[in-house]
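The complex is shown incomplete by one protein chain, all other protein chains being positioned as in the whole.
Up next is chain A:
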Amino acid sequence: MTTEAIAPPSTKSQVLRSFDVTDFPALNGLEEEWRFTPLKRLGDLVKATSLTGAAPSVEFGDLPDGVTVSTADDVDPVLTPFDRVSALAYGSAAGVTVIEVAAEAEPAEAAVIRLVGKGGDAAAARTFVKVGNFAKATIILEQSGSVTLADNIEVVVGDSAQLTFITLAEWDRDAVQAQHVKIRVGKDAHVQHLQVTLGGDLVRQFTSVEYAGRGGDAELFGLYFATAGQHQEHRQLVDHSAPDCRSNVGYRGALQGASAHTVWVGDVLIRATATGTDTYEINRNLILTDGARADSVPNLEIETGEVAGAGHASATGRFDDEQLFYLMARGIPEGEARKLVVRGFFAELINKIPVEGLRERLGDTIEARLVEAGS
């Protein structure tokens, strides 16, 4: 058993860390970090101490030069589990899918890797993304199919490397996923993570970021759209311990339909050592119909007086009738006007995707969801 309780007098950094799932009590819903999650729908992920279902299959076509995908029995973890589910994923994963970008490589195209769930018993998975020093790459992870899954994604971005990392949760409507993403940002490295959540019954994603050296830059973006009955939860913990690093968190979600529920909890911790930190986090939610609920909790803990900038914002609003009126007064039918407004709401995020085909597909998917949910 490896247990470490980190010392600083911070609430976010004092949590129990262990690789052994049994060190963590089974979830009961009273935990602060799980209070928004409908545990019943997590199924076996709540109480199991090991998962034996088949992990999603890993599929990919031609990979651009400089990118490889392989399987390893084990990889030194970057994510030290800090809750029951991350420990469960670590302990139960049969192997590790390793996506590697060679040092100094600058692949011409994005590497697209699909994780396809085939249903069946609850499963665990680990994915490890390793980007070498000075490499510059775009990696797209498409998650689809049916699963009950606890999985960890560990990302190490080498010094001066630049990574655009897009994860798409386009699961079938019955899927359940509790995912932990851990990103270690190298010295002077830049990572942009875009997390897109559209599918699933329950998708809960916890993304944490740490900096291995000075000058690291992490941008965490999220785009989600919950329709009737879906629970989508996104949490981030950005742990600034190195000086002169930057973080920028921007999540946007739309909600439509009865009991669509989204949760965003953004924690940023600036430790005493992290002088010169520049951080901003914002969450915006667009509630399209009655009966949907968006919880949004920004949280900034600052232990040094010497920050370059630190701010947060959260705004949850209903559909703007004035926008609708303006568009309709130009002859645009209501359904189409709604599509324009919702597409516009997400445009800033979608435009960050460097792959045109994916930008278009996401725009179309969002429009289709608007219609499917009967606006």
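Assume a residue touches a chain if its C-beta (ideal position, glycine included) is under 8 Å from a C-beta of that chain, and two chains touch if they have at least 3 such contacts; residues count from 1.
By our rule, contacts and distances are computed from a predicted model.
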Missing chain, UniProt name, options "Fe-S cluster assembly ATP-binding protein", "Reductive dehalogenase", "Nitrate reductase" or "L-lactate dehydrogenase complex protein LldF": which is it?
"Fe-S cluster assembly ATP-binding protein"
In the whole complex, of A:327, A:353 or A:370, the residue touching the missing chain would be A:327
Touch with the omitted chain, as defined above, among A:121, A:306 or A:348
A:348
Had the left-out chain been drawn, it would touch chain A at residues 320-323, 325-334, 336-337, 340-341, 343-348
